[in-house]
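Missing here is one protein chain; the remaining ones are kept as they sit in the complex.
All chains are identified by letter, namely A and B, in their written order; residue positions are counted from 1 within each chain.
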Amino acid sequence: MATVVLLTFTGLGLGALYFLIASGLSLIFGLMDVLNFAHGALLSVGAYGTWWAASGRLPGAGPGGAGFVLAAVFGTAVGTVAAVLLEVAVIRPLYTRPREQILATVGVGLAVPALLSAIWGADPRPLAGPKALSGTFGLLGAEVPLNRPVLIAAAVLVLAALKAFLGRTRHGLVVRAGVEDRAMVTALGIDVRKAFTLVFAIGGAAAALGGALGGLYFGSVDPGQGTSLLIFAFVVVVTGGMGSLTGAALASVAVGLVQQFANYYTTAGLGDVAVVVLLAALLLIRPRGLTGRLA
Amino acid sequence: MSPAPAPLLAVRDLRVVIGGRHILHGVDLEVAARGTTALLGRNGAGKTTTVRGVLGLVPRTGSVLLAGEETVRLATHALVRRGIGYAPEDRGVFAALTVAENLRLAERSEAGEPAYDLVHELFPELRRRARQAAGTLSGGQQQMLAIARTLLNGNRLIIADEPTKGLAPKVVTEVARALERAAEAVPVLLVEQNLAVVRRLARHCVVLADGRTAHQGPALDLLADAEAARRLLGVGRRDPARTGPPVPTAARPADPTTEADT
Partner (left out) sequence: MTLATQPHDRARTTHPCPATRSERLRRATRWWPAPVLLALFAVPYSALPLPGLLDGPIGGPGNLQLLALCLLSGGLATGYDLLLGRTGLLSFGHALYFAAGTYVTDILMLEAGLSFTASALLGLLAGVALSALLGAVSLRVGGIGFSMVTLAFAQAASLLVQRDPGGVTGGEEGRAAPAGRLPASLVGIEHTADLYWIALAYLVVTLAVVGWAVRSPTGRVWAGIKENERRVEVLGLRPYGFKLVAFVLAGTLAALGGIVYLLLTGGATPRTTTSDFTLSLLVMVVLGGSGTRWGPMIGGILYTWADQRLGDLAGSGAVAALPPVIRVPLSQPLFLLGALFVAVIYLLPGGVARLPARLRSRSPATR
């Protein structure tokens, strides 16, 4: 029982990380048809921003308590700015060349982690985080690390905030309509490119927050973290149905849990493979993913 | 024969090339400052492409003057904000959004208070179904929603692309009545295959053939001339072949530009 509880929390924590990346990926793809290969890089930017601030280089920020919150906010802000820069400087000029947009994000996705490791080295940098979050709590005989529920709560909050944004604001309405039919949105007199920048900012913020919290989950930050999480986030996005937030949330939970349980109860590493095999099977039955959104 | 001294919309030499294929070879058309102007032609003549070209939804060259202002370089959204309501051929309603959200999305802040009174008077059903997802509406209801979106803002021009296509006769009447009512206040450019609707609504008409303007003039004159109507629109004889030579300009040239085109 204790193992099941621990595995569940770990799987959900991992799923929360996937969701933080996949939500932005899914929105960006749904609205703009851009598969953002640089999204993992945005996570890494957020992680390094947080680490940089938490290691005492930002006044007021630090590894403990409120200082860490400030560091995480700083990291998220840096990631958001990076995402906006990416959209405005790299994606927007290639508006009429969709395939080149994807290729350009591939280039950025290669360059940014390399730049990070050029500046701060390729080795992982330990990120301790506040003492209050480094402990464990007992539940049904299991010692669950506290950072798991923190990650899960953050992902749930992000999901709720995104749902509220999409459902209740005019910008959210534009995004939802744009996912369906971009041309018709412009034909209603709306400059849909502003929504592009907006979804990049939102997606970048979520991914960068994932980077900050991922630093807690893994106990360190390293340049390749984002890219390795990105591939599973892709799996989540396809499984959930591209452009669907609820689908991404469900798929994140499923992928995180399957991965953890399969890795524990079979050979280590088989869980990662199982996730991919499940994706292939799902696509054969339902080429449009769980929620039936257009792929 | 120009219907009014200054047309609201004047299109000159509109050309559209998509994927290396020339779809429009130079369309000229004018939308009068009053009433409905019908855009006619056989299937594949380029009617929808003309509308999409005017709006900048497809890459185009030529001249598109809206109330004297050149708009061919404007992005679609900027042009629409000059006061155009557009109901596209496939209706373009957002299936996952509710009826109310579809309408709310169409509100334009610079256009003043949205005219929900008019919309609800013409289409009371839309008020009753406000919370329903637009994708679950019937075809006729979706068309009403599409037209309602064009009426919401005090537009200077409404463009409706085949609004009666695929609808039951009773719904056609309802849609036609709404357009008639709209045309009292705002000029309408109507793409239409249903000649009964054209006869009822349109004062002027423009006929396209093979991506060019083949005829411009009063709508009733064309419909009264059975021979011309058959030749230009293919009515009266089922003729699926549409790859003949360009149809020559009608015996009575509507205006000099049409002549220059041929």
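By our rule, contacts are C-beta pairs under 8 Å (C-beta built on N, C-alpha and C of every residue); 3 or more make two chains touch, one makes a residue touch a chain.
A quick note: this is a predicted structure, and the numbers were derived from the prediction, not measured.
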*Tell me the shown chains the invisible chain touches, ordered by label.*
A
*Contact partner of the left-out chain, one of A:Val5, A:Leu115 or A:Ala183*: A:Leu115
*Among A:Trp52, A:Phe200, A:Phe234 or A:Phe261, single out the residue that touches the unshown chain.*
A:Phe234
_Residue, one of A:Val5, A:Leu35, A:Ala77 or A:Val258, that touches the chain absent here_ = A:Leu35
*For chain A, the residues touching the chain missing from this view*: 29, 33, 35, 90, 93-94, 97, 99-100, 102-104, 106-115, 117-119, 231, 234-235, 237-238, 242, 267-270, 272-273, 276-277, 279-280, 283-284, 287, 295
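Note that in this section only the chains that are shown with their structure count from here on.
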*Round to the nearest whole Å and give the separation of the Cα centres of chain A and chain B.*
44
*Mind pulling up the chain B residues that touch chain A in the complex?*
55, 57, 75-78, 80-81, 84, 86, 88, 92, 94-97, 101, 104-106, 108, 149, 153
*Hey, which residues of chain A end up touching chain B in the complex?*
170, 173-174, 176-177, 179-181, 183-192
